[in-house]
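Apart from one protein chain that is not included, each protein chain of the complex appears where it belongs.
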Amino acid sequence: MPRIGAFVCWCGTNIAGTVDIEQVVQAVSEMSGIVYVKDYQYMCSEVGQNLVKTAIKEWQLERVIIASCSPRMHENTFRKAAKAAGLNPYLVEVANIREHCSWVHKNKEEATKKAIALIRAAVAKASLNTELIAKEIDVENRALVIGGGIAGIQTALDIAEAGYQVDVIEKSPSIGGKMAQIDKTFPTLDCSACILTPKMVDVASHPNINLYTYSEIESVNGFVGNFEVTIKQKARSVNLEKCTGCGICTEKCPSRKSKSEFDEGLRTRGAIYTPFPQAVPNVPVIDREHCLKFNTGKCGICEKLCPAGAIEFGQEDVLVTKKYGAVVVATGFDIIDLDKFGEYQYQNHPDVLTSLEFERLTNAAGPTAGKFIRPSNNKRPEKVVFIQCVGSRDVSSRGKSYCSKICCMYTAKQAMLIKDKYPDIEVYVFYIDVRTPGKNFDEFQRRAVEEYGVNYIKGMVGKIFPAGDKLIVHGVDSFTGDTLKIEADMVVLAAAAQAKPDAEVLGRKLAISTDTNNFFTEAHPKLRPVETHSAGIYLAGACQGPKDIPETVAQAGAAAAKVIGLLSKRKLVSNPCVSVVNEDLCNGCLSCLKICPYDAIAAKELATNNHGITSKRIVAKVNEALCQGCGGCTVACRPGAIDLKGFTNKQITAEVDALCH
Amino acid sequence: MSLKLEEKAISSKQQFEPLIVAFCCNWCSYAGADLAGTSRLNYPANIKIIKVPCSCRVSPNFVLRAFQRGADGVIIAGCHPGDCHYSTGNYFTRRRFTLFANLLEYVGIEREKFKIEWISAAEGNKFATVMNEMLDSINKLGPSRKLRDGRWIRQQ
Partner (left out) sequence: MIRVKITPNNKQSQLQYIREISGVNINKCIQCTKCSAGCPASARMDILPHEIIRLLQLGQVEKIFHSKSIWNCASCFVCTERCPRNIDIARLIEAIRLTIIRQPGKSKFKPDDVPGIIDDKMPQQVLVSGFRKYNR
């Protein structure tokens, strides 16, 4: 029996409040193998760690049990402490008596009993622990950024500036994302394109950045430091190198039926098009669904006109496979479909707009060249109604339960922009609550009310009736209890932000999790906000939850810092808890080989010498660099020849026995 | 000595405190249990958790061992199908234990006493609910004696 030392943490009152520490210490000291027990208020503190270190040396401890918070929290801390004291870090076991005990139980007697049982299990497991030595793996010196919006752009620039190669994948033909569509930014009202386009150009011209526009992720394999990603470059039908971006093709294209995605459908575009004039790369793409050449075989005007001979109708999708050390997901957000909100007439009336459509409408480079007019009759509106929380804070099946966070600010911005240009237009904002936390945010919203005279009405709109060329908005002012009727010319709906519809699919490819709303989940809501549960994969921007631009940029910088930290290590320490084959027991059935998701198991020919007769047989062999330690093979193995280091059959059985004591 | 043991056995009959062993996958359900803790959600102390790297690490042997050693219920919790940290591990769990649950039922262990649940790291609420429900159904069914080692005595 090895010499085991146990350390019981009070965690202030977090554990000591519901678990009787004295009783626990007493019970633990009676367990077999225990030679030393110590309790302390905060085991994870420096003093606590030193207690562990000195005890290891003074009492020649061979195993260490820490009864404290979840191993997900501090297992590493204590492993490091043990290592510093000369003990193999994998001889440390953590008994989770906080999250799994003191925090979930109220009855002190029960909690104490359970804590003792949990520690007993940890002792049973630890006495069977063996020294494990972590191997080193190489780190590929390149990062991948998925998404070319402001989050992806900022991440890529930061990583590239640190001297590492970055590839950026963007699904649409140009980088820029939602920020490129926006007219002005809050709270400073500076023009969005003016601050974004220089960054887009920087990305395109940076020697360390490689752009894959009009491309998607096909598959992801591998693990931290060694991801193998297959990228699908969709056929652009225009040669990226040859094209000079002169724009003749886009002007002369005879097909004009497609709606411009960039202008939110407020204007049409040709079948060969550049999303917007400042697009990066400034190379058009052919929309094969609407192109006459692809549909009827006749046309090809663009090919005839192109002075550079860049049109290539025969292009096909290309698959590129590359290796990356780290991946940053920056896929952004969308706004919800308003199909289910029939009462707002969005589907039926051209003057009912989403906020994003409104951004295009007021943009100087937009479909109306910045002239503020009603889409229905091209006249200037006299009364504009904004409705906030359309689908946000909505727990019914129509909307999203969360607050979309950005709507209060951009609605104030849009209202203010109207009043600034056309003080005679009446502007109304229907809101449930105004939420403007942030630097200079509340001041900004108050300015809209106090200086510009925007009418804020606390209440919601019940229904909008089109009447003649007006929109009759029925609402309520909740303060006075008055029902209101506003004859508006235009209604702008602040539709809820939502995760990209394909976020879940991408999440599956990357093996990262999404929350109930399909936003990607961070590893820890407070302390690890940019990491995912999969090592080497990071999050930036609104794909993790609704965010405004400053927050997105901050998170992008943080993700870049994490990537730089990872790539700056030449070697990574691998997880030593891998499968191991007992060759004497292995009968060569190779069931394990079929189960392994990482192809880490291969057949190996083993020559055996039996009294001078050499015979050969097949056994399984685990590639320790590839094995991730899931343990699936151990259960599949019929003769029981494979075991998982750190979670051996014996250890888990011992834990079961100890818990059922 | 034997008298004492008998007394113990009688008292255990009067107040049945089930013992439930939960195998939790490190990436989802263990984290879900942590979240239940951080959110201070209550679930009964009868549930004791064993951490495994993936739900597919759980061998039917471990489940049998638990029942043999006195567990009244066993639950295996892993990531939702499709969300496995190791891509496909929980699919194997699902297949293996669908068969195994049939076998257990055949030997007389009620369906309610052996469960497989998918609980993600974000579902602290679900973790607590599942555990509370499990205890309720086991309380109704009473102690599990099938497969149990005859020498085993419930400690209260």
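Going by the order they are written in, the chains are A and B; count residues from 1 in each one.
One rule holds for everything that comes next: a residue touches a chain if its C-beta (ideal position, glycine included) is under 8 Å from a C-beta of that chain, and two chains touch if they have at least 3 such contacts.
Remember, predicted model here, so these are calculated numbers, not experimental data.
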item	value
Visible chains that the absent chain touches, using the contact criterion stated earlier	A
Contact partner of the left-out chain, one of A:L128, A:M460 or A:L606	A:M460
Option touching the unshown chain, where A:H474, A:K604, A:K621 or A:H661 are the choices	A:H474
Candidate in contact with the missing chain, chosen from A:E109, A:D317, A:E343 or A:D584	A:E343
Residue, one of A:V329, A:C389, A:I549 or A:C633, that touches the chain absent here	A:C389
Contact footprint on chain A, counting only the chain that is left out	343, 389, 393-396, 398-399, 432-433, 458-463, 474-478, 481, 483
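Here is the rule we go by: only the chains that are shown with their structure count from here on.
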item	value
Separation of mean Cα positions, chain B and chain A [Å, integer]	32
Residues of chain B that touch chain A when the two form their complex	19, 21, 26-28, 30-31, 33-34, 36-38, 40-45, 48-54, 56-62, 65-66, 69-71, 79, 82-89, 92, 96, 120-122, 128, 152, 155
Sites on chain A touched by chain B in the complex	70-73, 96, 98-101, 103-107, 110-111, 113-114, 117-118, 121, 507-508, 511, 513, 515-516, 521, 533-534, 577, 595, 597-598, 628-632, 634-636, 644, 647, 649, 652-653, 655-657, 659-661
